[in-house]
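Only a single protein chain was left out; the remaining protein chains are all shown in position.
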Amino acid sequence: MNALRSILLRRETGIAVMIVLFVIAVGIAKPRFLSLEYLRIILLLTPLIMIGAMGQMLVLVARHVDLSIGSTQAFAAMVTAMMFKFHPEIPWYLGFLVSIGVGLGLGFVNGALTTLFRLPSIIVTLGTLNLYRGLTFIISDARQVDRQYIPSALKAMSTTSPILGIPWIIFMALGVALLTYWFASHTRVGRQVFALGSNPAAAPLRGIRVNAITLMVFSISGALAGLSGIMYASRWGFVNPSNTGAGFEFQVIAAVVIGGVSINGGVGSVLGVVLGVLLLGCVSAALPLLGIPGTAQSAIYGAVIIVALLIDRSVRQRGIAALAAQRARA
Amino acid sequence: MLKRHLLAGLAALGLAATFATGALAAHDFKVVYIGKNTGNPYFDSINGGFVDACKQIGCQYEFVAPATAEATSQIPIIEAQIQRGVNVIAIAPNSPDAMNQVLDEARAKGILVLAVNGDLVGNESHRDANILPVDFTKTGPNQVELMGSLIGYKGDIAILSATTEAPDQNTWIAAMKKTLAEDPKYKDMKLVATVYGDDQPEKSTTEMEALLSNYPDLVGVIAPTTVGVAAAAQVVQQRGIADKVHVTGLGLPSEMRDFIKDGTVKAFQLWSPYNEGWLAAYFADGVLNGTIKNEVGTKFDVPNLGSITIGDKNVMNTQAELTTFNADNIDQFNF
Amino acid sequence: MTDQTSTPTAVSALDAAPPRPRWQVILIRPETMTFVLLVLAFIVSSSISPYFLDINYILSSFTLYAEFSIVALVLTMVIIAGEIDLSPAANMALSACLFAWTYQATQSMPLAILVGLGAGIAMGAFNAVLVIGMQLPSIIVTIGTLTLYRGLAQIIAGDQSIRLPDYFIGINNDLWLGVPVPVIIFVVVTIALAFFLGATIWGRQIYQIGTNEVAAQHAGIRARRIKFMLFLAMGFASAVAGMMTASRLGSVRYDLGLGGELQMVLMAMLGGTYIFGGRGTILGTFLAAWLLSVISTGMLTAQWLPATQLCVLGLLLIISIVATNLIYSRTQR
Partner (left out) sequence: MAEAAADTPLIAARGISKSFAQIEVLRDVDLDLRRGEIHALLGENGAGKSTFAKILAGVHRPTRGTLKLNGEPVEIPNPIVAQRLGITLIHQEPISFPDLSVAENLVLGRTRGSPLGRVPWAQMTREARELMDLLGVRMDVTKPMRGLSIADQQMVEIARALASDSRLIIMDEPTAPLTPKEVDTLFAIARRLRDEGRTIVFISHRLEEVRALCDRVTVFRDGNKIATEEIGKLTDADIIRLMIGRPLREYMHKSRAEIGEVALKVENLTLPGTFRDVSFEVKKGEIVGLGGLVGAGRTDVARAIFGVAPATSGTVSINGRPVDIREPSQAIALGLAYVSEDRAVSGIFRTLSVEENITAAIPRKIAPGGIIRGALEKALASESVRKLRIRLASLRQPIGELSGGNQQKAILARWLLTDPSVLILDEPTRGIDIGVKAEFYEMIGELAAGGRAILLISSELPELLALCDRVLVMSEGRLTANIARADATQEAIMSAAVPRSTQAVAA
């Protein structure tokens, strides 16, 4: 009974219920939405956001935020695509190393600026959001890298499937989610990220190296944004200095806060974020089916972020109220 | 029409012509082309036309573009050009009306203002002339004919467009509908849906997926926008249904080459952006030197393009009909 | 080292640290940095482009930044009070869209202006309710409303632009004593707000709230009310700026002022406003607005890649907060 209650009260259950209700509602209006084919469409909308969201989750849990991931994605993707363009002899899979490495470097810069000068990460990454985008234009001479330069094997990651007709990149995203789950829940350093976000002032007293952890989460976020960069090239077959990664940060932050990650740090689960990404995917897939113009999308994201904030707040307040009641009883 | 490789040969002719026409002429005027935004591959090609033409003419040319294609981002650039004292501003406007004031200011300073590859629809009085690649009234019928030829003039088709209010696309779509309805040749073709991908790859892909699943009998999709046609082709390629669903539309050869080569797309159309730049430069040279009168009905010759007529509202086109790209000719084009 | 004679009471080392020398108090402050940068920007801009140094050109270029600059002045006060608002550019777009849409529907300019201003204030109030009423962090709330407001503008206006009547168009071309009207408005607002922030009790209380909100509440300062008013002022200023932009452009589209939040934050930061609240001046933001305008115009006139401009803006933001932090930590013991 109690176990059931605690499952029902979990944030993840709430999102799962929202997904089910949403799918049923759309399904009633458009039965086609319930087909396997639509499941595939929804899944194909998610891998990039999923990977970005895993990094962002860790950053938010550590009580920071990374607004630069869209530009990081673009820069890493551009470096990789240009490598393919000018050095077609390089094996395609090395692109992953390059893209992740470049992303890691940019993330490290974010972390270093934040820790070194004790600056709010939101302003730092607002700055690097522009800086990295500008650098993307500069290295590419403001030119798109076209389809013909992206190795076919890389593009095939998005089209060919090991099993069940589900493309490789979806498995990669799931793999990243599982790795993040392992990292966040089963490693000492992962738990230290949660401890740091939960009580930054007390963290050093427990031997947590605050600067090192902060650097690490930003580096991970950058590296995953880098990974999402080469996956962008795989999924869409081109890299554009202006379009690639534009608005990515808003999609990711929306998914992460829907997924129950608290902007006050310390709280968040991979399962919640995965569900948050799925819900966002469902919404994106349902809009064209329902004939809602794409112009509504941005307003929906904004509203979703605010609603998620309000839910987060009411959850927190219920906790405080319960505590007060407990003390009153004592 | 797109014989860039012949240019070298024609260069001498062009030079000779200009020397012959005016001993007084000053050909070293300054021209700047303001694109919609940087990183847009389409404008690389227009830019190429300007560069080559200015090499021939002797004018000084520069290309600038804002980072984003929002309505106001070109304004500071125009202001800067006025201050720099350029003689010609050619622009692909991001807004049909937000730049009226600043363009008027430029014209008041004696700068020739040309809209290139897009017009100030409804605000034509704020520019001197407009250069469009083709007569846009022919785009719709051309596209319908190409689609028909691919599907044997029979079956359900759909349109995947840019944004709901994109003016050019809407003109073409209206013409397509009219053609389908009025020409008996197309009586067996049925337009079942028009959807909008907002010129974003993600959104266009989702819309294309929705189309295929909503209309299982679909045999063709026309996407009169470069982003849309690439996205639609990619969906068809992924699903391996190229023999069942034919994708065509307006695309860039550089973006579509792979799809043509692997047979996903049999043919698509476009014009030559390169020639737009070429024509704009020659037109500007002629107007500034008094050899071309910027009036409706004026005819003048441009190297490589032949005779050009200034049409209604001072609009001129580089070519009459759309160019069709297919496996036979795609390798001749590198834009 | 210190001027002991002027002290009211003799001081032992134990009771109070000696005051900083007066020249330090006056010179080592972020506004000085802004001013030096402004002078440098003039020199660099003139040297990279021969067309730059022309007073009329500089003034008329500033009209492109005047709207953001006016909002940045109000934003400075919000940041001094310890909050932030990233939604004003989106607010400008939505209030301008509603304004133009109302005009188009009713052909009544007074009604349209009323709707535009009302919408701006309502958006400010919505932010305020979330931040002050619900006690949510302003930075995330306004990222949410930034997306929401612009999204709503997009729903209302689509990607079409709405034309405005000719008499409403061209505020930036109206000159008064040879100076464009938006520049005059900016200067007047600067003087008014500098007076408000520097000489009135409410301005004083804004600093006190930003320095220590708990202490301010204990001292009887109505911190929540004052912050609420600041968010309303933000909404109002954004709406006015939105309409000024509409007049300058002659038409309104949903992407009006896109990305303006970065420029506004940048102006406040470059002017030495402390990101954690409690410090900053209107003068600093005033100088920073000119600095930004001069740098951007200089780069444009020299035909630098827009990408370079993005890089410069991003770098400037980071450098300015680092520098401001360093200056404040030096002066604070």
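Every chain is named by a letter (A, B and C) in the order it is written, and numbering of its residues begins at 1.
The criterion applied here is as follows: a contact is a pair of C-beta atoms (placed from the backbone, for glycine too) under 8 Å apart; a residue touches a chain by one contact, two chains touch by 3 or more.
Quick caveat: nothing in here was measured; it's all calculated off a predicted structure.
Engineer: For the unseen chain, which displayed partners does it touch in the full complex?
Structural biologist: If we consider the entire complex, the absent chain touches A, C.
Engineer: With the full complex in mind, choose from C:Q208, C:T245, C:S293 or C:Q309 the residue touching the hidden chain.
Structural biologist: C:Q208
Engineer: Can you work out which residue in A:I253, A:V267 or A:A286 touches the chain that's missing from view?
Structural biologist: A:V267
Engineer: Would you indicate which residue among A:G70, A:G95, A:G111 or A:G197 is in contact with the undisplayed chain?
Structural biologist: A:G197
Engineer: Which residue, C:M33, C:A66, C:I79 or C:I221, contacts the hidden chain when the whole complex is considered?
Structural biologist: C:I221
Engineer: For review purposes, identify every residue of chain A that touches the missing chain, sorted by number.
Structural biologist: Its contact residues with the unshown chain are 185-192, 194-195, 197-199, 202-208, 262, 265-267, 319, 322-328, 330.
Engineer: What chain C residues would touch the chain not displayed?
Structural biologist: Per the touch rule, chain C residues meeting the hidden chain are 2, 6-20, 199-202, 204-205, 207-208, 211-212, 214-222, 278-279, 332-333.
Operating definition for what follows: only the chains that are shown with their structure count from here on.
Engineer: What's the distance between the Cα centroids of chain A and chain B, rounded to whole Å?
Structural biologist: Distance between chain centres, rounded to whole Å: 37 Å.
Engineer: Which whole number of Å gives the spacing of the CA centres of chain B and chain C?
Structural biologist: Using C-alpha averages as centres, the distance is 40 Å.
Engineer: Where in chain C do residues touch at least two different other chains?
Structural biologist: Each of 158-159, 305-307, 309-310 in chain C touches at least two other chains.
Engineer: Could you list which residues of chain B touch at least two other chains?
Structural biologist: 38, 65, 67-68, 163-164
Engineer: Mind pulling up the chain C residues that touch chain B in the complex?
Structural biologist: 49, 51-52, 54, 57, 60-61, 64, 158-161, 163, 169-170, 172-173, 245, 248-251, 253, 255-259, 296-297, 300-301, 303, 305-307, 309-310
Engineer: Given the complex with chain B, which residues does chain A contribute to the contact?
Structural biologist: 32, 35, 37-38, 41, 45, 133-134, 137, 140, 142-144, 146-148, 158-159, 236-238, 240-243, 284-285, 287-289, 293-295, 297
Engineer: Enumerate the contact residues on chain C facing chain A in the complex.
Structural biologist: These residues of chain C touch chain A: 130, 134-137, 139-141, 143-152, 154-155, 158-159, 254, 262, 265, 269, 275-276, 305-315, 317-318, 321-322, 325-326.
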